[in-house]
Every structure is written in C-alpha cells, then in structure tokens.
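Missing here is one protein chain; the remaining ones are kept as they sit in the complex.
The first chain written gets the first letter, and so on, giving A and B; residue counts start at 1 in each chain.
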Amino acid sequence: MKNNKVSKVLTYIALIALVILFITPIIFVVMNSFKGKLFISDQPFALPKGEMFAGTANYVTGIEKTDFFHAVGYSAFITVFSVLAIVVFTSMTAWYIVRVKAKFTTALYFMFVFSMIVPFQMIMFTMSKLADILHLNSPIGMVVLYLGFGAGLSVFMFCGFVKAIPLEIEEAAMIDGCTPIQTYFKIVFPILKPTAITVAILNAMWVWNDYLLPYLVIGVSTKYKTVPVVVQYLMGSYGSKDYGALMALLVLAIIPIVVFYFTCQKHIIEGVVAGAVKG
Amino acid sequence: MKRNKLLAVALSTAMVAGALTGCGGGSEEAKKDDSKGSVYYLNFKPEVAEVWEEVAKKYTEETGVDVKVVTAASGNYESTLKSEIAKTDAPTLFQINGPIGYQSWKDYCADLSDTDFYKSLSDQSLAIKGEDGGVYGVPYTIEGYGIIYNDEIMQKYFATSGAKAATTDEINSFDKLKEVVEDMQSKKDELGIEGVFASTSLLPGEDWRWQTHLADLPIYAEYNAKDVDDLDTIEFTYNDKYKNIFDLYIENSCTEPTMLGSKGVNDSMAEFALGKVAMVQNGNWAWGQISETQGNVVKEENIKFMPIYCGLDDEANQGLCIGTENYFAINSKASEASQKASVDFVNWLISSETGKDYMTNKLGNNAPFTTFSDSEKPSDPLAQDMLGSMESGKTSIPWVFTTFPSQTFKDNFGAALLEYAQGTKTWEDVVSYVNEQWATEKAAVAE
Partner (left out) sequence: MEKNIKRYFPIFVLPTLIAFLIAFVIPFIMGLYLSFCDFTTVTNSKFVGLSNYMNTFSDKEFLNALWFTVKFALIAVVTINFFGFIMALLLTKGLKGTNFFRTVFFMPNLIGGIVLGYIWQSMINGVLAHYKVTMLMDPKYGFWGMVILMNWQMIGYIMIIYIAGLQNVSPDLLEAARIDGATELQTLIKIKIPMVMPSITICLFLTITNSFKMFDQNLALTAGGPSNKTAMLALDIYNTFYGKVGFEGVGQAKAVIFFIIVAIIGISQVAISRRKEVES
C-alpha cells in the first residue's frame, strides 16, 4: 500500500516535469514577444523587464508588416470552405463508390487510395503550374485544390464507414419515393456524422497549417497570403530579420489553434485517434 | 433540430457549388483594365519595400493605373522572379543585375531603345545592350560601398595616447588600417565600444556584403591582372587579400566569430547606429537603416565612408566601390498595354516632380538621368560622401560582381565563409570550393 503511494507521487513528479518541458517553448516565445528585438538574441532567457520591456511594440510591427489580420481571414476562409467542400463532396463520392458496384467505381476507389501515399513533392511543380494556368490563385481556387488533394484520405475513410451501413434503410427511403439526393442527405449523411467530424478535424488541421501549397499557388504576389505564408515571409528575412516581430507573430499564430483546441478538445483527440487507426 | 442541420448542410453545399462555378468570374475581375494595362513591379530592395508601396499608391492616385509592388526576400530575388515570371500574372517591370542577369532573363527583356528613360540616361553606355544592339536594361541608381565609420569614435581614438594615426586621411592602406583597428580593439573599453567592426552577418540570405560586395575586390584585381572582364574559371589569385580584410573584420568585432551565423544585416547596422562599434562595411543604401534604428546615437555629420583596403596595389589612390546592379527591365511577354504602362511608370519616376522626389529623397537613389539636376541628388551623409569620393580623382573600383555566376554560387560562397569564420573549414578549402563552384555554376548558366 505504501509502495503504491510512493509510485503515485513519483508518477506525478514525472508528469509535472514533463508538463514543464512541454510548455517551456511556448512560455519562452510569449516572454520574448514582449522584449525589444535587440535583446532577444542577447538575453533570450531573461524576463522582459526594465529597458528590455517593449510593451506591444513587437505586436504592432508584426501585424503591420504582414497584414496579419487579413492573413487570419484568408486562412480561416480557406480552411472553413475547404473542410466543408471536402466533407460534403467526398462523403457523397464515397457513398456513390460503395453503392454503385462497377469497374469504374472500383478504379476510382483505388485511385483515391493510391493518392494517399503520394508525397506532395511529387506533384508540387506540375500542380502549381496547372493551378496558375487555370487561375486558381485565389482563396476559392485553393478550396478546389484542397478538395482534390485531400480527397484521397477522406474518400477512403468515408468508404470504410459507408460499407458498415445496412442497405435496408436506404432502400426503404427510396421505395418511399426519395431521390438519391434526398436519401443521401436525410438518411445517410446523419449516420456518417461521427466520421464527418473526424474527417473535418483532420483536414482542418492540415489546411490551416499547410505552408507549401498556398505558398506555391498563392505565393507572395497576391494579397491572399495565409498565416504560415506570412510567418515564413517575415522570417525569409525581408531584408531585416526582426526577431521581436517574429515572436509576436508566433504567439498570434498559436492563439487561434489553442482556442480551437480547448473548445473542441474531445472531438479533436477522438478524431485523431480514429484517423490514425483507419488511415 | 435535425432538419435545421440538414438545411445548413444543403445551404453550405449550395454556397460552395456557387463559389466553385464563380471562380471563373473571379479572375475576370482582375483583368477588367486590360486596355489600360497595369504595372507589376518586382522589387529587389527589401529595405525600401514600404517606400515602393507608397510610390505605387501615389501613382495610382495620380493616373488611375494599377501598380502592384512585390518585394522579394533578401537573397531570393532570382528564385522569386523565376517563379513569378512563369505565371500568367507575371511582373511587367523587374530588374536584372547586369550582364549575367541579362543572360538568364533575355527571353523576357523588351527592347528599351525607344523609351524616354533610356534616352535621358546621362551616360548611355551604362545601359545593358544585347548582341543585336538593342537596349535591355537601364540602370536607375548608381551606388557605392566601403567601410562606413563613426568619426566621433575615430576622433576619440586619435586622442588616445599612442594612437597609430592622427587623422582618418592617414589610413590609406591595409597595413595602416590593420594597425589602427587592432590598436582600437585593444582600447575598446576606453573608447566605449564593444568592438571595432559590426557583426560580419553570415546568416544565410544576409551574407551578401561578404560573398558579393567584398568579393568584388579580389575578383576585380584578378580580371585586371588578366586583362579580361569575365572568366569561366577563376584562380582566386588574390584570395589572400580577401582573407586579410575578412580576418580583420571577424577578429576585431563586437561579436564572437562563432556567433556570426545568427546575425543579419539589420543587427550590424543597429550596432553601428547605437554606437557599439566604430565601423561597418556597407553601402550608401544603408543610411535608412542607420537613421531608423531606435535609440540611434550616431550624429549625421559623423557618418563617413572609407575605401575597403585589403592590400591591393596602389591603395593610396583607391576609392569606393561604385557601380550598379539595379537595371530596370520590362517583361516582353507582358501585354502591350502593360508594357506601355510600365514604361510610363518609369518615365514618371524620373521626370515628374513627385516621382523624382521619391527617387532621390525617399528611395535614396542617385539616379543617373539628365532629368535630375545637381540639386536633386540624395542629401544623406553617405550619398554625399560617395558623390564626393567620385569627384575626388581617386580610382573607384567598379562592380564586377555582376559577372558572378549565380545566386547559388554566392549562397555557397557565403556558407563556406560562415564555416571558415566558425573554424569548421580551413581557408584553403574555402578557396578551392569557391573556384570549383565558380566553374560549375558558370557552366550551368552557359548551358
């Protein structure tokens, strides 16, 4: 019994030490974001007090230099609509593929599965050229690209789930005179909800954080820069590396993620587990 | 409840579908001014990025023509231009850095011989001409670089006992410079500085002062000795001269050589502006960075230039390194209207009152056009000192680095310098690496 208590205390000590290790980098960045930019590389671990304290100056420059709030807006727009498009369209496609048994649907299924193992570098050059030719260098164009490149995993996950839905309910609905569209949205989609949440979360995390695709397609020449693109743009020197502004921007970039995380933590963790196990 | 959700899904589907079909319409919008053309300038100088934005806004206000300015990150101009120019909305106005730049971009360079801005060049031989006799690049500024020093600190030093020189004029050779610098470094506490030289910034992308500007001197000497103006392979004959000055920079600095990989140009300029160091190698364009540093303690009249003495022949007559790597070029693949709009934009920059004011006073350009009178030269201390040096009869060193093979060459050179500074590569290895890289990159570009 006593032994048990000791091991409990030891476990807590280990866990708390780990918590400290895990949040140190974040505290470090927050702390330095309030420091004058020249003090950051000189005294990285000192508290921002006295002459080092820069108030919100770094935040102001960071936001101004990168037009940060617009970037958040574009990131949010692209993420929300890409995720919506992915969830709606790929689940429809998956249902179709499972319900219509034909050579071409099997072929489609294998193409989608195949695309899951292809790394982005394989298609990055040709895809960005094609996107340019088709004028997809806008937030709406990005939605199309994310739908296309994200389709593989999402169709795969939905297919796995649709297979488990008994046919009888749908047949009953159709006999009652529902069109396939009505049947799908009234009967099938509600059943798919848990998978839809998983797919939405996995894709939201990917799209929000993705750097290379928006950088190559939207690039630096349009106004539609997303958050990762502006962070890299600020740091890809811009002639004058400003560590203060960078720290502030890192903090600002983390905030939406943390808020999102704490509001739907349960779904996120479940979704990630489900995604990993199926993917 | 369920019904509501269904409705929401249906609605959002409709929205997305609408958005998808609307995407063709979205790009039409950007093209509505096709008849008028629009300007897209890909700017090379990050330090004046904001000024260019202002110029663009002003021009659009005055003429109604859209001007978009995009600034490439430092050290990324070539790669940004490469990806941008292949796009359908490509830059209409960009810059090439000299003959090498022209070779890479000649498929995109329009002939400028009929433009007003070419005709008003004060010296038309400055422009870049193709083999067919056409004009493909027109310089818009003449610049100079050297060692910038803080005269207040120098005077303080000259007053110390046992000073190795009494005036800055006495410093006119590498040997003298070395003697003075080393003595100053040993008296740094007395002088109230942290080191003689500002950080030799070797952060990748921030190392152009060394792999491009400083390297100009030994390569120029090599060209001179061989009586050529370009080479497919170099011997780096004067690498010892380069090493002379580079060692002096890193050994007598406010920053440990092993920490140089974390420093950017801005850090160096801030150290100078805050009076922590007495000298920094840079050009007249750096004035903005010095004057804008918060807590700046250096007085305007104390900021001066001296040539980069590294032990070449006839140093007594050596002047600053003067030249340009900034040539406007117009994209021949852009629409007629946009090409014309870009020509008009440049004409406006060099002839209208507003344009000229921006060019000289805000962009700090020493513009080589007859439309600028003598009073319309930049008035900052570095530009003034540079103009003085050009007229003093000393021999300016031309910018031959415009013949350096490629950005990759420069980046690799910079990386090797960093390793040398940190003590992880020997100087011999740097030299042979530079020679090898020069040859491969020249061959790759020629292909």
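FYI, a residue touches a chain if its C-beta (ideal position, glycine included) is under 8 Å from a C-beta of that chain, and two chains touch if they have at least 3 such contacts.
As the structure is a computational prediction, the values presented were derived from the model and not from experiment.
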| item | value |
| --- | --- |
| Which residue of A:Leu38, A:Val83, A:Ala151 or A:Ala196 touches the chain not shown here | A:Ala151 |
| Contact with the hidden chain (one of A:Ile165, A:Ile197 or A:Leu212) | A:Leu212 |
| Selected from A:Val6, A:Ala164 or A:Ala276 as touching the chain missing from the view | A:Ala276 |
| Hidden partner chain, touching residue among A:Ala54, A:Val220 or A:Ile268 | A:Ile268 |
| Contact footprint on chain B, counting only the chain that is left out | 17, 20, 78-79, 82-83, 86, 104, 202-204, 256, 258-262, 406-408, 412, 415-416, 418-419, 422, 424, 444-445, 447 |
| Chain A, residues in touch with the chain not shown (by the definition above) | 8, 11-12, 14-15, 18-19, 22-26, 28-29, 32, 40-42, 44-45, 85, 89-90, 92-93, 95-97, 99-102, 108, 111-112, 115-127, 129-131, 134, 136, 144-149, 151-152, 155, 167, 170-171, 174, 179-181, 184, 205, 208-212, 227-228, 231-232, 235, 243, 246-247, 250, 253-254, 257-258, 260-262, 265, 268-269, 272-273, 276-277 |
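Here is the rule we use: only the chains that are shown with their structure count from here on.
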| item | value |
| --- | --- |
| Distance from the mean Cα position of chain B to that of chain A, given in whole angstrom | 38 |
| Chain A - residues contacting chain B, complex | 38, 41, 81, 84-85, 88-89, 129, 132-133, 135-138, 140-141, 143-144, 185-186, 189-190, 216, 219-221, 233, 236-242 |
| In the complex, chain B residues that touch chain A | 2, 5-6, 9-10, 12-13, 16, 19-20, 22-24, 26-27, 40, 42, 45-47, 49, 68, 70-76, 80, 83-84, 86-89, 91, 203, 205-206, 262, 264-267, 270, 274, 289 |
